[in-house]
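In this view, the complex is presented without one of its protein chains, the others remaining in place.
Up next, subunit A:
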């Protein structure tokens, strides 16, 4: 057997695109990519969305999603050319010699089958072990990956375990057939930082102990720096830079790589204001019907005009619920929300048009927050018509002005959301919120779905708009780097309570409470050996 597990030469991948209103055309997704992966090594593939990372990863299984075709080059797996291989040959490789860990384990597990059944399925169907052996292996892997009650973990259904546990179970599923190569496709991207650290450490430990080779796909350079031996930086389907992890992190050769390495967003100076707060929440608690326990309890926060409060915490900590209560979507159980000095009605129906206008919201998924059948102009124009009764030329001028403010320009007016990139969509959502001339905008994870460089641009835009318009933000996020960049004050939430609250400088300096310390410690840092320091793998 050759010493390299995977060798890709001059790979070319194409697909047929169907742009709205135009004739279908061929697009090249990956062009001229070559890489080599030796036994027991980890190669990190990194780049923004659309760079072709996942497509290259799946090509190692000779698999193309949708209409994707592997049209050129050679892919050697264990010395055998697989790009032109057909059905039966490919089936004998997939799930046996090469396995796959998907980004969203929650979606990648069959909801109707027990975990054990799914974890051992490939191993048994390829005859790589008997059922009994496979089960023993799976239990071993569950133990190695730090899953609770490894003996009985497999008896559960996917919905009965947490997201982090599912991701570990998926890793166990990939390792169970004892493959030569595992493809990890953003395995920790959907997880909270504290969970991510544990999963990352478990994956690294398992790879090292079993000696398999791995392709590790991510958009987070700090993560891949912890786990990869080599890194390939991709952009627009081409290789930007390919080298050892140490070289990429410490001496990047290309501008793009340098930008990625130093993407840690600018930290703005902390602003304070002695004006009366625009939003003051006192003694707030809330529950969802039928849950029987508070999802928020005794929340006390305030936001000064022209400043940003970052609300930070893991999923399930109550961040978004707090936004739902403030916007009136979920009436509170107790406590008060004062907005600009006046008490807001608990219920959305009881709020005046002025309340609605002055309190706007921007969502995480810009995609689903816009009507796909309306043009950008209609989307931004709607609040102008609704709140200010604008029409005709005045409406048009204001829309153009807003488009200029979000740095898109009048040319975007007649485009549909489907014709925009992720960052552009989020900008349109910002313009729509801004059109209402709000005093406070609640930003719910607005940069979480974006690539780091794009997210940086959005944060900068929000900051500039704040300088100009004196609007306040309540910035909900799980990302500490974002918090550092944009916040003036911070509220750390955990299990429905605010565990730490105050000015940024105070919240982010010691002494810390246990939870805040763990949260800060879990944020991956862009240097080698960080994970070993914090996690003791």
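Operating definition for what follows: contacts are C-beta pairs under 8 Å (C-beta built on N, C-alpha and C of every residue); 3 or more make two chains touch, one makes a residue touch a chain; residues count from 1.
Here is the rule we go by: contacts and distances are computed from a predicted model.
Engineer: Which of the following is the UniProt-recorded protein name of the chain this complex doesn't show: "Transcriptional regulator", "Cytochrome c oxidase subunit 1", "Deoxyribose-phosphate aldolase" or "Peptide/nickel transport system permease protein"?
Structural biologist: "Peptide/nickel transport system permease protein"
Engineer: Where the complex has a chain not shown, which of A:28, A:49, A:71 or A:104 is the residue touching it?
Structural biologist: Only one of A:28, A:49, A:71 or A:104 touches the chain omitted from view, namely A:104.
Engineer: Which of these touches the unseen chain: A:157, A:387 or A:463?
Structural biologist: Touching the chain that is not displayed is residue A:157.
Engineer: Could you tell which one of A:16, A:92, A:336 or A:385 touches the chain left off the display?
Structural biologist: Of these options, the touching residue for the absent chain is A:92.
Engineer: Hey, which subunit A residues sit against the chain that's not shown?
Structural biologist: On the subunit A side, contact with the omitted chain comes from 61, 63, 65, 90-96, 99-100, 102, 104, 107-113, 118, 121-122, 125-126, 156-157, 159-160.
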